[in-house]
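What you see is part of a larger complex, with each chain still in position.
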Amino acid sequence: MSKRILVIHGPNLNLLGEREPDIYGKVSLDKINKMLLKIAAKEKVQLKIAQSNHEGEIVDLFGKAKTKFEVIIINPAAYTHTSVAIRDAIVASGVPTIEVHLSNIYSRETFRQTSLIAPVSKGQISGFGPLSYVLALEAAIDIIKSR
Amino acid sequence: MSKRILVIHGPNLNLLGEREPDIYGKVSLDKINKMLLKIAAKEKVQLKIAQSNHEGEIVDLFGKAKTKFEVIIINPAAYTHTSVAIRDAIVASGVPTIEVHLSNIYSRETFRQTSLIAPVSKGQISGFGPLSYVLALEAAIDIIKSR
């Protein structure tokens, strides 16, 4: 049984740690990635990680994911609220996708409280900072195992 | 350091396993509780579990939780969308609260896509069936540890 998981970090997440630390915390994206790779190594899961500020590139990533990954974890960031293209890409890929948010998006501005991604994702985890990713990775592994 | 966690199951969850198995799965509430207690034992956490169909009883539970629990995990079920009283009770208790849902509420009826609880909870986990509770328990333990 192959265990390949793709993690996609959406727009502006490259600035993590510097950007609005009150909301997003002080941990850098690099540190989160290392933490995830370590758990993956322990669980014998192959992890590919990508970051992009471009909606089209994220759509491309899903377009190529079909036969390459068992689960996708995505923090769609700002595109959560505006991208029908990524939504369609998730469905088109046919790969179960987990939506992750560092902050609790429901205690922020109104326009951040609607997710175009949520209705087509397997599940959501939000509000736990970097731990959100860790829990998503566990959920992803569980999904693969319980097939 | 004390590690006491309260788990609250909202209305109709007593029927789990029999009720709409397509949406909520076939696992009974009893089985979920046993699974959670087992993890708690392993992690040396005291777990109290309650189920109620009464909005007022759930408000009462929060009213008494202040000095007794470090974290509360709640699946507010139908009250997610209608109870300002439980929302106020969460804030009044001052205890960090994690919102859990078995199903992905965002792929269901419109009125189920608004949560009065989410803006005042620490974080949300939804869509993973019984695993949602397990992930919430891990998050709760993490919150206690990182104090």
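In order of appearance the chains are A and B, and numbering begins at 1 in each one.
Here is the rule we go by: a contact is a pair of C-beta atoms (placed from the backbone, for glycine too) under 8 Å apart; a residue touches a chain by one contact, two chains touch by 3 or more.
Since we're looking at a predicted model, the values are computed, not measured.
Student: Total copies in the complex, given 2 are shown here: how many?
Tutor: For the whole complex in this structure, the answer is 12 copies.
Everything below uses one rule, namely that only the chains that are shown with their structure count from here on.
Student: So what's the Cα centroid distance for chain A and chain B, whole Å?
Tutor: 23
Student: Considering the complex alone, what residue numbers of chain A touch chain B?
Tutor: Answer in residue numbers: 104, 106-107, 115, 118-128, 131-132, 135, 138-139, 142.
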